[in-house]
Structures are given as structure tokens and as C-alpha cells.
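The complex appears here minus one protein chain, its other protein chains still in place.
Chain nomenclature is as follows: A, B and C, assigned in order of appearance, with residue numbering initiated at 1 for each chain independently.
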Amino acid sequence: MSQLIIVERLHKIYHRHQPDEMTALQDISLQILAGEVVALTGPSGSGKTTLLSLLGCMSRPTSGSIQLRDSNVAKLPERFLAKIRRETFGFVFQQYNLVRDLSVLENVMLPLYPSDQSLREIKKAATAVLDQFELAGMLKKKVKQLSGGEQQRVAIARALVADPEIIIADEPTAHLDSELAQDLLQILAVLNAAGKTIVIATHDPSIYQSSLVQRRFDLRHGRIVEEHSR
Amino acid sequence: MTRGTIYLIFIAVLLFMTTGLLITSSTGIIDLTEKRQLVQALGITDLSLSSEARYTRHPSQADLFSAFQDFPAAFEHFPTGSIIAPNPVGFFSRVKIQHHSGKQN
Amino acid sequence: MLRQLKILEFTLSSLLRRKYKNLSLITVYAFTIATLGSVLFLTHALKMEATGSLTTAPELVVQRVAAGRHDLIPTAYTEVISKLPGVASVTPRVWGYYYDSLIKANLTLVGISSYQGDLELLEGRLPDNAEECAIGRGVAIAFGPAIGDDLVLEDSGKSRTVFKITGIFRAESNLLTNDLVVLQEAALRDFFSMDQKLATDLVVQVHNQREIKTLAKKIKYNLPDTRPITRDEILHTYDTLFNWRSGMMLAVAVAALISFCILAWDKATGISAEEKQEIGVLKAIGWETSDVLAVKFWEGTVISLTSFVLGILAAWIHVFAFGAPALVPLLKGWSVLFPEFQLTPAVDFYQVFVLGFLTIVPYLACTVIPSWKTAVTEPEYVMRG
Partner (left out) sequence: MILHPGILALLCGSLITVLVMLLASWLGVQILLRWDMSSSSEEQLLLERKTWLVSTLLNYALGFQIFSVVLFIFTAEDIHRLFVGAMCATGSLNANLVGWLVLLVKGILLFAAAFWVVLNRLDQRTEDCPLVRPKYLALVLITPLVVLDLYLQWRYFSGLQPEVITSCCGSLFSAGGDSVASDLAGMPVRQAMLLFFSIIGSYLVVLSFCIVFKASVLRHLLFIVSVLMFFVSIGAVISFISPYIYQMPSHHCPFDMLQANYSYIGYPLYVGLFVATLYGMLPGLCQPLRKYASLRREIDSFEKRWLWVAMAGMLVFLTISCWQMLFGSFKLFGY
């Protein structure tokens, strides 16, 4: 398998040269292969989310490099990061981060607005994805009227609508009961089988101990302390 | 139909209506011949817009001492005076001749 | 283009989500514009009315000024003036004001010597003899009489004088004739007990329009106690009069505008946590800063353009369909005989342009910085909850 992401000597320091300076990540080096499922684990405050946001091109590191395929994304101006986020990544957030007042359909359409597709094409793509998750019946419903599990599925549908190569999930099961968590695992397994690379930050053992996860990086105080592979 | 199209149509219709109204009222030639005839026959010089005092009834014919000719604004007793300018610009004022300009009439 | 259309789509849906807030904003905005627009429309229409219909006013009016006051002018001046080269004719005019203590209104009494032919805007006819009169619509309404009735006025000798009404001016001419009482010249002299050798002022007709100014100077030179008023000056007065008035109204309204801008600023800066979260989500799933800025730009444009067009429409309807009921009290002042006028729609595109400029520019300027502040929300923000 080819290397998809190569991270080298990554540092992230917040509020540098200020009294509230905080080192979030230190000297992180790792590689993620295409088609792999990787978990980032560790207690809260260990730097999982920060690392995830760096991998997902949401922010830039203080130093070090992130090689995504051929380009070093660590130095790119913000506006190019947005394009990469849009085209390469699909995000599933801890709080789902759906726009509560918008309908299910509109929420799923959101990532495609800045693309080159027409509104009709976007609608079509969103409907197709929602169909896969058996949400076709509630396209017009407002997100705030949905149950937790449904919201979770809408959030995954939104992450998938642009057909991303890499799926980034931040504590995806934090607000789910164990049954729904199992559903989620199944969905992720299907996606992985379809060739998607998946990076999950979690402290839920039922996730990182599942057979799906191929490698696991354990973080403490912003450093990788252990790497497990299956 | 998307909201965008609906809005664009809505605003286009509104704009169309407004410009239509504005155009008809800005270029529609008002027929004033009857009024002009009346003005000529009676020798009218002013509008009968405010008749509370003689200097507001005929602003152009008012006495020299009354509010319209006094400047800076004299104390005024009538509300009309507060929205009609004292000493309208160019009204019987001095004429200065600019040196490099051409003719003087 | 396509992208902008999609962003407009999103903008509209996000405006609709907060529809009460945005509708109230549009209402206030449109109201401000309608107020300003009404002032501009009304003053412009009045200006057009005045400058349009007064083009046939006397070319030159000569008044006499005694001790700084307007005084009756000796008719002997007629000969002096008519000898000046270029003068076509000089006619003495007799007219005056009459305060009626019964209806507590000022009337304008005009004496005419002779006029042949019919006036289109007069119902009935002009007075033929000393016992007849023609009156304006306002006078007719105040006194209550119709054609054929009697108009009773008290002359300077405290005795009642009765005039038979032979004509009433049509409503269309209200702006010119509302408070007029037209009498025969002899009757007017009699009524005011005015000397035969005196007149209110003189009307001078001139052969060559270009000579009016020169003639005015000559009259002033030959008869130093006179004050010639040219028609151009009258028109000019009306032109600047209404310009000044609308300018002043605008200056006052700028205060309203500023407070509106503060409102807009407040609305734009007070981003709720929910909105910030939303922008963060958009950024996280791949929207660029420029896209969010475009959303904000469209938001401002949709709100200001909609309000502007609605405001202008409202102003037009207010002024030209309903006769500016909200502004008339301002003009009316203490006038008892206030003309009920139906304005001919007259709009100056320039003024509409200026109004747009004055209202849209400050609004957009107010929203630039707040919208940038929203647009640069970090995408990472949403991951930290």
C-alpha cells in the first residue's frame, strides 16, 4: 500500500511567545497508508484532536511537515487548505456539527456549494448519499427534529457527499449508546472496504479494539508513546 | 425553482416596477399649458402653498424686511419659515465677475 | 457566476432562517428610505410644478420700496419705464391680501382689468362687472358657497361688500389659485380704497428676453426707490428653495441614518455563538474565506437592495398616490387655506441615485469588518466545541 500521509517532526504550540503558551504536540512523526484505518487514542488533553485537525488541514503546524501525497500542506496558505479539505477529506465531528435550522438535505449539500457543480447536481449527489443511509424520507426535515442516531447518520452522509479519500472522525461514538456505536462501526467497515482511508480519534475501547482498526497511536502530553499494529 | 431564482425574479419585478414608475414620471411630459394660461391671465408669480403670512404666500414678492430677505435668518414666527431658506441663493445677490471667464451679461 | 448563484442560494436560506430579525431590519431600513424618498419626491414634484407653470409669469415685476417696506407704486412710473428702449408694455397690477376674521384665513385678492377668452381651469367665468368675483377652490370650501352664491367680505371702511360668485377655479389649479379672489380692478380699488394714481406693482413686458436683466438695472437706476424682480429670479428662487429644503431634510435624516447604521453594525458584530459555530462548520467542511465573505456580501446586498426598492416604491405611492399625508402637516404650518393638491408624478433620477448612494454605502461600509471577523473563524474552532 502506498503512503498517503507522512508526518515528520510535527510541533504545534498555541499562543507562542505569550504568557499562556501551550505546547499541544511535540515531535510527532507518523505515516498513514492508503486504505488504512488508524486510531488516535489517549486521555482528553493528550493532543488527539489537535493532531486530527492538523491531519485534516484545518490548521497549520508551528513546525514540521505534513506530506499529503506529493504536496507539503504545512506551509500552504489557508485558502488552499480549504480546497484540500473540501476535495480530500470528509469530517465526522464529535457534536455532529450540523446546522440545526437547515434541512437534512441542505446540510448534506453544504460541502459541495463551493465546488464547480451546479445546484441540481449537488442536490442529486446529496439525495443519493442520504438514500444509502435510509434517510431519503426525511430530506425536508430540520436537523433539530431528528434523533441522535439520525443526526449521526446525516453527519456521516455529509462527510461522504464529496466522495473523499480520507475520512476523519473525532470521537464519533461519544454521544451514542453502544448499539448505535456498533452501527457506526459497521458503516466505517463498509467505507473502508470501499477503499477509504479512515482516521479516528477516540478513547472508546469498543472502537479501537475492534478488528477494523489496523493501527493505533497512543498519545500522552502531545507525544506518541506507543504504536500498536495488528 | 430555487430560492435564488425566486429572489432574483422578485427583485427584478420590483426593480422593473420602480423604474417603470420612475421613468414614466421623469420623462412623461406634463401638460402644463392650462396652468400656464392661468398664470399668464392672472399674472401669478407664486404658488399658494402657504398662506399664513404674506411673506410666505409670495416668497418672491415679499418685503425686504421680512424673513426671506433677512440673512442670517431672522427670528421666524411661522413654521413655513423653518423649512424655506432665508435669502434664497442667487436671489438679488451681488454679482461677482470672474476675471478669466468670458462674457458678462 | 454559477458559484455566486449557489452562494446567493445559501445566503437566502440563511436569511430566511432568521426571518423575523431580518424582516424587521428590512422594515426599518425601508422605512428610513421611504421617509427620505418621500421628502425628495415631494419637493421635486413641487419644484417641477412651480418652475413648470410659472414660466408664463410676468417677465419683470417692479415694486416700490418705501422706508424699506413694500409700498404702493405710483402709476406715473409707467411712463418712465415704457420710455426705456426694449420695453414692450407696462401694466399696473392691483392686488392685495385680505384677512378674514371669520374663517381666520388670509386671502389674496387680485384685480384684473380685462381678459378675453375662457380659462380652461376655471369653472364658470371671470367677473364681468364690479359686483362679481371668481374664487379659488380653497376659498369656496372655507366659505361654503357655490357658483351663483354671494361672497361677503368686509372692506376697509368696515362695511359689508357682497360679490356674486361667477366662477370657481378647478381643483387641478389648487397650487396656484387656492386662496384667490379675483375681482375687477375697479372693484378691488374700491374695496381697498386705493388711490387711482397708485397700484400694487407694475408688470413689464420686454421685447427681447436677453434684455430683461439690463432693463431691470436701468429701471433701478432711473427709479431708485423701485425693486425689479425678474421671472428668472422667481424660477431660480423656487428651484433653490426646494433644493435647500430637501437638503436640509436629508441633513436631519442623516441622524436617522447614522442610528440605523449603528443598528446594522450592532446586528453584524453581535455574532451569536450559534452563528460562529455555523461559519466554523462551513470553513471546516471546505468553504474558503472568500466564500464566507461572499455570503456576507450577498447578505448585505439582498437586505439593502430589497429595502431600497421597497422604500422607493413606498415613497412613490405615499407621495403620488396619496398626496404625501405624512409630510403635508410639515408644509402646512399655520395655513388655514392649505391647497389640496394632486401632484403630477415627477421624479429626478439623480435624486434616487443620490438616495441609493447615501443609504446603501454606509450600510455596506458598516458590515465589512464584522463580516470579515465572522469569515476568518478558524475551522478548528468547531472541533474544540
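Just so it is clear, contacts are C-beta pairs under 8 Å (C-beta built on N, C-alpha and C of every residue); 3 or more make two chains touch, one makes a residue touch a chain.
Quick caveat, the model's predicted, so the values are computed rather than measured.
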item	value
Hidden partner chain, touching residue among C:V80, C:A256, C:L293 or C:A326	C:L293
Residues in chain C touching the chain absent from view	40, 236, 239-240, 243-244, 246-248, 250-251, 254, 289-290, 293, 297, 349-351, 353-355, 357-358, 361-362, 364-365, 368-369, 371-372, 375-376
Residues in chain A touching the chain absent from view	14-16, 60-63, 74-80
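Operating definition for what follows: only the chains that are shown with their structure count from here on.
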item	value
Distance from the mean Cα position of chain C to that of chain A, given in whole angstrom	65
Euclidean distance of C-alpha centroids - chain A vs chain B, Å	67
Whole-Å gap separating chain B and chain C, where each centre is the average of the chain's CA atoms	6
In chain C, residues with contacts to at least two other chains	5-6, 9, 13
Shared interface positions of chain B, touching two or more other chains	2, 4
Chain C - residues contacting chain A, complex	2-3, 5-7, 9-10, 13, 17, 274, 277-278, 280-291, 378-380, 382-385
Residues of chain B that touch chain C when the two form their complex	2-4, 7-8, 11, 14-15, 17-18, 21-22, 24-26, 28, 30, 32, 34-54, 56-57, 59-65, 78-80, 83-85, 88-92, 105
Chain C contact footprint on chain A (complex, rising order)	49, 52-53, 58-59, 78-79, 82-83, 85-87, 89, 91, 93-95, 97-102, 106, 110-111, 113-114, 116, 118-119, 122, 158, 162, 170
